[in-house]
Each structure stands twice: as structure tokens, then as C-alpha cells.
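Dropping the structure in here first, questions after.
All protein chains of the complex are present and in place, except for one that has been dropped.
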Amino acid sequence: MYEIRLHSRGGQGGVTAAKLMALASFRDGKFATAAPFYGAERRGAPIVSFIRIDDKPIKVYSQIHNPDLIVVLDPSILDLVNVFEGLKPDGKVLINAPDIPKKAEGYQVRYVDLTGIALKTNLVVAGSPILNTPVIGALAKMGLFSRESAAAAIKEMFSDERNLKAALMAYEELV
Amino acid sequence: MEKRERLAISRPREGACGNTGTWRVFRPVVDKERCNACGMCAMYCPDGVINDEYEIDLVFCKGCGICAAECPKKAITMVREGNTTGT
Amino acid sequence: MLTVSTGNNAVAAAVRQANPAVVAAYPITPQTEIVEQIANYVTNGSLKSKYIPVESEHSAMAACIGASITGVRTFTATSSHGLLYMHEMVNWAAGARLPIVMANVNRALGPGWNVWAEHTDALQTRDTGWLQVYVSTVQEAYDATLMAFRIAEDRRVYLPVMINLDGFALSHISQQLEESEVGDFIPPLVLDHAIQTDAPAGYGCMTSSADYFRIRYDIERSMRDSVQVIKETEEAFAQTFGRKYSWTEEYRCEDADVLILAMGTLGKEAEVAVDILRNEGVKAGSMRVRWIRPFPELNLGDRELVVIDRNYSFGFGGILATSIRAKTGKECYNVIAGLGGQEVTYHDIAGFVRDRRIGEEFWFGVDA
């Protein structure tokens, strides 16, 4: 079982990103569970979601304490929360950032400027850049699921073509 | 499947609440001579015990006396039950 | 159709298949997604129900009662305080023998405010004459909702059915879902005692003590008859859709020395604990209790029992443990865990089994 913890702020699309990850994994023929952790948080507050991917049905509903992968949709959260807590020794990190943030040094970090991609592709809703579809592209590049399944998941959930375009850009630009 | 008493469904029946005429202390007595068939008594009877011929069904009449009070001709008088003289 | 869905949306999708004539519901966290999704279906025309956006849960159940007695299919959904606010009408629905189907997203009760999973809300209505099933996956939420209509509307039952899913832990997570064309799996509703203007009758008039007693007894007879109906329905469901369900979901129970009994998602997570324990040489098994009303015949043998209750009856004990004790005469180790969404992992559950003290009660995270 592969376990992912996703950090974002309320309103950034973290919950949808988690659902897209589950859907893309499912399109790969795997089993997946995406479980947003709902607190009393409102828009802007740091939130986490848990995603589990496995070859057999998933029976676990509790939170993920020792993730294989940590996804950070908003680099400013690094200053608020120890996002690396419990990360497995060989665990990986994906951060939405134009460069490796200082706090992430020493980990196996991949990064891509998802915010910049969202702005470039005009993927902005109500003033907020949308990160949930671009991040799927980056995760596909990391091999979490196939590129085709990622595209299929995005198409199933969104009709606006900018989403797929942004995801492809993230796929290409992942460092 | 056998018939079961699933829930309390009541069917309409005259006298469902018993012969409420037994509640009466005073009985309405109609003076046919005075009655001009205006229909007020039947209209005002809460229990609908006065028919189109302005006959009062004493099996059910509770003896409230509304008919006597509302009769414009004063054709109905309330008489103590047990008093058979009608006066 | 294979897709990914939340628990809430799976319930709504099943309701769309069942196509009730009337849905009356009031939003409450964490159930809200169900009524939102149904409202969407009605607005986009994919569900032909009359959707009544009532002003309270009491009215939600009352409106379902008013609709149901005319002989049409009805559905509502609620949670926690909403369920307790409608408690009076919950009783009424069963007493009136109406096959209303309701999803309850299990949630804790205030104070303090807590929106996370706990079973005490639904278990407080366990004596009302409703059938109650507790599910543990998104697929099961969907399947149980479909089956609920067929079971409730069966002439041998004519009692309402409540599907319970854990708040957030199941209601808001996304898992794969196979949506099925329901076809004739749910036959058209024929309610023998539907109200008719050409055959006037008074429903629920004053009833003498002796008559009332007989009529109440019929609820119990139907509850007992529902055992067979549930069995038949689950068998028919397996034949039609290929997915099997029964009273309990048993995992590695055959040769087990110790059984974990739990409901909802904790009951599923217990299976992972069983694997861990088995690796340690402990012959553990998991028996997830699905139906709590009617209460199942449990095949417990002489095995030790660890009963996890995500609920509590103050002054007495965990409700599942209490029920098992009363039903089987067997003692157990009663763990109270997960109230108000308390985090309980499969490691914790394995720990409960390792540290079991049969005959005792243990409050996880509170007791030493």
C-alpha cells in the first residue's frame, strides 16, 4: 500500500486533488481511497488529505502517520506545519514551488511551480490559481499513475480544457 | 400471508362513539306548528343530528341546546330528560 | 458504470436508481452532500422526485410520512442532531408501518460541537422499529441503499430502513464505486394500507390498550420476518450484481481463537489488525456487525470476544457489547473507541486484542 499525505490550504483544491489521485489510480486498475481530513477549518487554513493506493481493496480509514509521499500544494505551509513529520526514511516529497525551499532541504524533493503554471494557463477561479489539476500532471511524471490515467481522471471531472493543459505543463516542467 | 393487524386503521361507522344521546340532560322538542323550516337549527347543529325534515335524531343528540337558542321562531324548547309532558 | 465516489454521493446515486416519488430532507454536516446531490439530480432532471426542502428534520420525516402513506416511495437523509430532532417522527414512521428509507451519516452529539463519526446517534433510535444497517465502504453504502428500498417495501416487513455510514470517515472519502442499473431489482411499491379517498378511513385514531398492544406486537413479528427478507434480498442482490453481503462480514474467523466485533469503518479496519495479529501468531478474526436491528444470530462459538463500541450508553456500557452479552450470554472485552471521530488505527485495534481483559471495559485513550 502506497500512502500519500497532501498538505494545502482550504480553498486551494486539495480535496479535489486527492479525489483526482484516487480516480487516476483507479483508472490504472488499482484500488484507492482519498480521505480529506475535515476539521473546523475555513478557507485559507492549512488542511491535510490522505490518499492510499494499493493493488487490493483498502480497508484502512484512519489517518496516515507514515506516508510514502508528501505533497505540498502551498509552500508557505512549510512555515506553519511540520509537513515532513512521520515521512518514511525513503519517502518522497513534491512541493509546489519554483525552487527547493530551505526547509525541504535534505529530503528527496521534486518541485514544480504549479501556481505559475495555473497563472500561465489562466487557470484561475475567483482570483485563486487552481492547483488540483496541475498537481496531477506532476504526480503522473513521478510515476504515481500513468499519464493516460491522469488525463482520463481530469477529463472525467473537468470539462474545461485548461485543466488538462496545465497538467501537461506540470508533467513537462517537474524538476 | 395471514391477515394481520398492522396498524390502527379505523373504518367509518355510525355510532362510532356510542349513542351520545345518553349524554343529554335536556332534550330538544320541536313545535312543528311554529317551525318555518328555515334550516338554522340544522346548519348550526355541531353534530349534524338534524335531518332535512328538521327531525332531531335523539339517539345521538347531545342536548347542547344550540338549536333552541338559534331558532328564530323559538320553535324548539329544551325539556328536562325524564319529563314526558314536553312542557 | 465504474467510477470514484464519496460515501455520500454513492447514497445519492443509489437513491436516483430507486427513484422515490418524494424526497424531503434538511442539510446537516456531514450528510449535506447527499441532499445537495439529490437536489442536483432533481434540478438537472435525472431524478423525477418531488424534492421538499423542509425547514427541519422533524418536518423532513413528517413529510416523508405524509408522502409515504399515500403509497409512494420516499427517502430522506440526516445525521446526529438531525436524527434526534426527528426522533418523534422516526418512531411514528415505524409505528405507521411506512417503508421510508433514510441514510444517517453517523456523527457525535454535542456538546461540545463535534462533527465526526460516532454511532450513538443512530443507536439512540434502535428501539423505534427501524431496521438498521451499518456499512463500511462506499460500494456498500450504495448497495445497502438499493437493498433498503426492497427490504422496507416488502409486504412482510413494511418497516422503515436506516442505512448508517460513518461521518467523514466514509461519507467524505472517495473510493471506487460500481453503479448498477437497478432494473426490476426493486419492484414497484404496493403499500396495502395506503390512504385512499374512495375508501375513507381514520389512521391512528385512539386505540385501546389491548388493541394497541396487538398492533405493536405486529411490529415485532415483522421485524422477525425481516430476517428472512434481508437474507433473500442479499442473496438476490449477489445473484444480480455479484456483490455479496450478509448479517456480518467475517474475516479469518474459521479457526480464530479471538474475534474482534465492531461496526462501520472500524469493523473494516479491524481486518488489517487481524492480519497483523496473525503474523504474530495470534489466531484472530474479525466479525463486522452490519445489521443491528434486527439483531443478528452470531456464531461466536467459544471464542474470546473483543467488542469495539463507537458509542456508549451512559451508566451501562457499549451498546454492541451490551447487546452481544444479552443475546449470547458471553462475556467480552469491551473497548470504547472512536467517539467523536477519535483516531483509531489498525495498530490500536491489534493492541486491544493483545491487551484484552475479558469481562472488563476499556476507554481507549482515557483508561491506562
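Labels for the chains are A, B and C, by order of writing; each one numbers its residues from 1.
Throughout what follows, a contact is a pair of C-beta atoms (placed from the backbone, for glycine too) under 8 Å apart; a residue touches a chain by one contact, two chains touch by 3 or more.
Assume contacts and distances are computed from a predicted model.
Undergrad: When one chain of this assembly is omitted, its UniProt record names it as which of these: "Thiamine pyrophosphate enzyme-like TPP-binding protein", "Methylaspartate mutase subunit S", "tRNA-ribosyltransferase" or "Cation:proton antiporter"?
TA: Going by UniProt, the chain not displayed is called "Thiamine pyrophosphate enzyme-like TPP-binding protein".
Undergrad: Which chains here would be touched by the one that got left out?
TA: B, C
Undergrad: Which of C:S68, C:N114, C:S323 or C:Q342 touches the chain that is not shown?
TA: That would be C:S68, which touches the missing chain.
Undergrad: Tell me which of C:G110, C:P187 or C:P200 is the one touching the absent chain.
TA: Touches the omitted chain: C:P200.
Undergrad: Contacts of chain C with the missing chain: which residues?
TA: 21-22, 24, 48-50, 52-56, 58-60, 62-72, 74, 88-89, 92, 195-197, 199-208, 211
Undergrad: So which bits of chain B touch the chain we can't see?
TA: Interface residues of chain B facing the absent chain: 8-18, 20, 23-24, 36-40, 43-49, 52, 57, 59-60, 62-66, 68-70, 72, 78.
In this section, only the chains that are shown with their structure count from here on.
Undergrad: I'd like the Å distance between the centres of chain A and chain C, where a centre is the mean of that chain's Cα atoms.
TA: Going by mean C-alpha positions, chain A sits 33 Å from chain C.
Undergrad: So how far apart, in whole Å, are chain B and chain C when each is placed at the average of its C-alpha atoms?
TA: 54
Undergrad: Which chain C residues touch at least two other chains?
TA: In chain C, no residue touches at least two other chains, as defined above.
Undergrad: Multi-chain contacts in chain A: which residues touch at least two other chains?
TA: Counting only residues that touch two or more other chains, chain A contributes none.
Undergrad: Which residues, counting only chain C, touch chain A once they are in their complex?
TA: So the residues of chain C touching chain A come out as 2-4, 6, 30, 115-116, 137, 166, 168-170, 172-176, 265-266, 268-269, 271-272, 343-346.
Undergrad: Where on chain C is chain B touching in the complex?
TA: Against chain B, the touching part of chain C is residues 95-97, 155-156, 158, 192-193, 200-205, 207, 211-212, 214-215, 218, 221-222.
Undergrad: Could you list, by residue number, the parts of chain B that touch chain C in their complex?
TA: Answer in residue numbers: 1, 4-12.
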